[in-house]
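Every protein chain except one is present and positioned as in the full complex.
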Amino acid sequence: MLTGPEAMPVFSDGTLSPQAKRDIIAFITQTRSEPNPGGFSLGRTGPVTEGLVIWLGGMVFLVLIAMWITAKRRDSAATDTSQTGDTTAEIHEPGD
Amino acid sequence: MSDMEETEGPVPPRRVIGTPPPGGLLGDGSRAGNGHARGDGRGDVGRRSDESDEAEHFEGKLPTDPPDMARAKRAERVVALSFIIAFLAGCGFIAAYVGLEVHSVDATLRSNLALGISLSVVLLGLGFGALIWVRNLMPDVETVEERHAPRSDDKDRQAFQEYFEEGAVTSQFTKRPLVRRTLMLATLPLAAAPVVLLRDLGPLPGTSLRHTVWSPGRRLLVYGTNQPLTPAEFSVPGSMITIAPEGYQDNQDEMAKAAVILIKLRPGELHIPTTYNGGTLVSTMNWTVDNTIVAYSKICTHVGCPVALYEQTTHHILCPCHQSTFDAANGANVIFGPAARPLPQLPLAVNSDGYLVAKSDFTQPVGPSFWERG
Partner (left out) sequence: MSEVETPKALTGIAGWTDDRFHAARGMRVLMRKVFPDHWSFLLGEIALWSFVILLLTGTFLSLFFVPSMNEVVYHGTYTKLNGVRMSEAFQSTLRISFDVRGGLLLRQIHHWAADLFMVAITAHMLRIFFTGAYRKPREVNWLIGIVLFSLGLIEGLFGYSLPDDQLSGAGLRIFEGVLQGIPIIGTYAAYFLFGGPFPGHDIVPRMYIIHVLLIPGLILALVTAHLFIMVHQKHTQMPGLGKTEKNVAGQPFYPYFLAKGTAWFFFIFAALALLATFAQINPIWLYGPYSPVAISSASQPDWYMGILEGALRMMPAWEINFLGHTLTLSVLIPFALPLTIILGGATFWPWFERWATGDQSYHHLNDRPRNAPIRTATGVAAVTFYGVLWAEGANDVLADKLSIPLYTITWISRVLIFVGPAFAFYATRRICLGLQRKAAEELSHGFESGIIRQLPHGEFLEMHRPLSVEARAVAAAKKPVPALPRAGSEDVNGIPAPAGRGALGWLRARANSAFTETVEAPNGHANGHGEEHAAVGAGSDDAAGELPPGESH
């Protein structure tokens, strides 16, 4: 804060007293180290990561469940070969 | 008989969906091709001609049991286990609520985890159990029902129109234009009233957007510490700090317009052009101190975010909202981004006690553009 490395502006002691600087630093270090009561912090980046999580995490999970809910049942009367003699998409090789 | 009866019995015949069983879908004995089981009203079992609504829906009986009873028994155990786990988790939820306190960040974390995990298990257990139930305990069934005709038939439409017109005539609405028109007239103010009533939502803007609380001689305070500033205390090139007008540092409504950034540049860097906006001076080197200290409005001229990011090496001021970039050495003119106007410059001076003060208010409105800005 005193010298402003590279592009960071300078905050001389005349502008922010050393005590004020210590207070700011303490605030930042405490914030960095404090636990996240809501769960994983997701990088503490805000709504961008929250949006990614809801689409990629929430929606993908729910679409998979939806596919499971509506999937054809294994014992369904409808999935097997019919009386009309058409074969299904499965390949039946001799010896299967 | 009913098509569904075919799936009962020890070895259910396999059928492709939609291929109608020999008995026909509606049990009417008709052979319907491609599952298009629209009966034609002749000799249909289970279809009563006076109840056309019901006849569209499938009339078969539901099968009572799934075909594979052993599998169903296994599923039953899974479902029951799932529900029992849900029950236990539900009790856990209540226990966690009663037993775990909050009132600290760590305690909140523990409570959130305990309550959240138990709630999730309850819900997952119920959902999973219900799903296994319907997929493995209920017999599978494919049913078809007919769609009713989408529109009313012409007879009904005709009758509707006739009665509508009848009623319109009887009400005299059509025959008495005076009554009709005065009715319209009477309702107009009432319709406008809700809009009119909104007038007192707020004051008229007047000229308030054109002025801030900065005035001649008002001291600059460092925002946060509320200390006044001398040029000597702000002497290191590359310095930047947020400024509040003295007396208004806690007034959010005023600070939303009056916040200022103060910047110290290297000697020789500052080259503020003398510019006018329709006859009014808006930027000049005369408003700087020591040819190196300059003050600009902190409120971005795009849509009003505070321009808080400063790169001392390039003397660029960056607004993080939409990346409007202003050159502090050049009158804060716009280098990149959607802002269309430079940041207004605050005329600076040093008062008799040596403190930085404003010479006057900004000479142009700060913040986002508006229609009457000019």
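Annotations for the structure displayed:
A and B are the chain letters, set down in written order, and residue numbers restart from 1 in every chain.
Please note the rule applied: a contact is a pair of C-beta atoms (placed from the backbone, for glycine too) under 8 Å apart; a residue touches a chain by one contact, two chains touch by 3 or more.
Because the structure is predicted, anything quoted here is derived from the model rather than measured.
Although one chain is not drawn, the whole complex shows that of B:Leu178, B:Ala191 or B:Leu204 it is B:Leu204 that touches it. Although one chain is not drawn, the whole complex shows that of B:Ala72, B:Ala130 or B:Leu281 it is B:Ala130 that touches it.
Counting over the whole complex, chain A has residues 27, 30-31, 34, 36-42, 44-48, 50-51, 53-55, 57-59, 61-63, 65-67, 69-70, 82, 84, 86-89, 91 touching the chain that is not drawn.
For chain B, the list of residues touching the undisplayed chain reads 16-19, 34-38, 53-54, 57-58, 62, 64, 97, 100-105, 108, 111-113, 115-117, 119-120, 123-124, 126-128, 130-131, 133-134, 138, 141-147, 150, 198, 201-205, 208-209, 223, 242, 244, 250, 252-253, 255-257, 259, 298-299, 302-306, 308-309, 319-324, 334, 336-341, 367-374.
One rule holds in what follows: only the chains that are shown with their structure count from here on.
In whole angstrom, the spacing between the mean C-alpha positions of chain A and chain B is 20. Of all the residues in chain A, the ones that touch chain B in their complex are 4, 6-12, 14-17, 20, 34-39, 68-69, 73, 75-78, 80-84, 86. Of all residues in chain B, only 7, 12-17, 19, 66-68, 71, 105-106, 108-109, 112-113, 116, 131, 135-136, 140, 142, 222, 224-225, 229-230, 232-241, 263-264, 310-314 touch chain A in the complex they form.
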